[in-house]
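Only one protein chain is missing from this complex, and each of the others stays in its spot.
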Amino acid sequence: MLNHFTYFKPQTESELLEKVKSYGDDTKILAGGTDLLIYMKQGITAPKVLIDVKGISEYSKIVTASDGSISIGASVTCNEVIENECINKHFPVLVEAAKTLGSYQLRNRATVIGNICNASPAADMAGPLLVLGALVIIGNDSGGREILLKDFFIGFKKNILKVDEFVKAIKVPAYFRDAKSGYLKSSRIKGHDLGICNVAMCRVNGTLKVAVGSCAVTPVLLPDFESDRAGTKFVIEAAMNNINPISDIRSSKEYRKHMVKVFIKRLLEKGNSH
Amino acid sequence: MLEFLHDDLAILSVKEGCGEGECGACTVMLDNKPVNSCLILAVEADGTSIRTVEGEVKDGKLSPLQESFKKNHATQCGFCTPGMIMSAQSLLERNPKPNEEEIKEAIEGNFCRCTGYRQIIDAIFEVTKNAK
Partner (left out) sequence: MSKEYKYIGKGVPRIDADLKVTGQATYVGDMSFPGMLHAKMLISPHAHAKIKKIDTSKAKALDGVAAALTGEDLDYQVGLYMVDKTILAREKVRYHGEPVAAVAAETLEIAEKAVKLIEVEYEELKPLLDVEEAFNEKANLIHPNLGSYSHVQTAFFPKPGTNICHHSKIRRGDIDKGFQEADVIVEREYNNPSVQHVPMETHGAIVQWGIGDRVTIWTSAQSPFTVRNLFCHTFKLSHHQVRVIVPYVGGGFGGKAGIHLEPLVGCLSRATGGRPVKLIATRKEEYNTLPCRCGLKYKIKTGLMKDGKIVAQKLTLLWSAGAYADYAVNVTRASGYSAGGPYFYPNISTDSYTVYTNMVFGTAYRGFGHVELFWGLERHMDYCARELGIDPYEFRMKNLLKPGDITPTGEKLKDDSGDIRKCLNAAAKEIGWDGVKSEQQRIKEMQSGKVRGKGFAVLHKAPAMPTNTSSSCVIKMNENGSVILNISATDYGNGTYTPMAQIIAEEMDIPLDKIHVAYETDTDRDPYDWQTVASRFAPMGGRAVINACNDLKRKMSEVAAKVFECSPDDFIFQDEKIIHKSDPQKFIYYDKLATGYVYPNGNAIGGPLIGVGVYMAEGLTHLDKETGQGLPAFNWTYGAHAIEVEVDVETGEFTILKIASALDVGKVLNYESLKGQVIGGIIQGLGTAICERYVYDNKGRLLNNSFTDNKIPTAKDIPLEIVPIFIETPHDEGAYGARGAAEHPMISVAPAIGNALRDALGIELTEMPIRAEDVWKALKEKELVFEPATV
């Protein structure tokens, strides 16, 4: 059963700002709700105020800017990403990853931003967005700020947001448009499941970017590689130096490491054959 | 929303199998899209249209999909069936000729412990044969 709370559904960003400011600490932003409601049911969190951002129309959009960058609004669902033509064409790794997140009906509610804000090490959307150099567009009382996604995650299920801040959108720069990319995830069953680990990769203008999920307290972006020097062995070594998986109910740390190696090899092979 | 539909409105087809978005027993269509009603607040559905399996019966007749479920023994205990039918119906509405993979993809979020899914997939297939 859920605790009692007050529900607001602002229609504009300024209204949202005002609510966030006045309720502060006990507030949670509600977008898809697919994680938040579970936490509330389990009593992990008991917010007094829920602010639903689905009423703000610009938050529900995927916008392609004239320079070719895209921005995904705070209430855009995973299925909307999967069905978006521009993303399919130019940023297909986001589609690949979104398809592995939950079931079809869950993806009709689960949002990309929610997946990111939750800051779970297993977040499916994190890896691809990390390798695509994504920027988090944060709203706050002082005109907002933008930070790189890699700086957004600060600990296990912890993000950098302050009490009175929220994420408006996430932006993928034009620089990464049409970059060769891929995402691989290992899970216990073939149906929807939380991952044992995942690897996202992208090559752009002589640089290779690799991110690893479920292998540390946050999703991990490896330092950039110079693409032509990045042999399998080299990338794997770098990955092993940057991750620190644990053994848990889903997998042993040895298997996690092994699967990261296999995925790196496979993604590199796939990239090289393009 | 699940509690609201089931307990307050007595729309009893909407079942709780987990309450955590994993099993799909609570699947309904919200503005024609299947969703897990257990992870939605009733207030969030304000102003939307909700479809449940009760509404699939028209003029006292089963829908083609319901008929096919019946014919193919795609229901056993029946607890997963309402949610399963809503997921499958939604698939057929967005893709009248899905292949086997697409069917599995569409219903993977609906657990069924009884049937082993095969006869459910067959039932959905059979409807697609008559689709244009």
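By letter and in written order, the chains are A and B; residue numbering begins at 1 in each of them.
Methods note: a contact is a pair of C-beta atoms (placed from the backbone, for glycine too) under 8 Å apart; a residue touches a chain by one contact, two chains touch by 3 or more.
Remember, it's a predicted structure, so these values are computed and weren't measured experimentally.
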Where does the absent chain touch, in terms of which shown chains it meets? A, B
In the complete complex, the non-displayed chain touches which residues of subunit A? 1, 186, 188-194, 196, 232-233, 236-237, 240, 249-252, 255, 258-259, 261-262, 264-265
Please give every residue of subunit B in contact with the chain that is not shown. 6, 12-20, 22-23, 25, 52-54, 56-57, 62, 66, 69-73, 75-82, 85, 103-105, 107-121
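The criterion applied here is as follows: only the chains that are shown with their structure count from here on.
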With chain centres defined as C-alpha means, what is the inter-centre distance between subunit A and subunit B in Å? 29
Interface with subunit A, subunit B side, in the complex: residues 19-22, 24, 27, 30, 33-36, 38-41, 43-44, 87, 105-106, 108-110
Within the complex, subunit B is touched by subunit A residues 7, 30, 33-34, 37-38, 41, 50, 52, 54, 79, 102-106, 108-109, 191-192
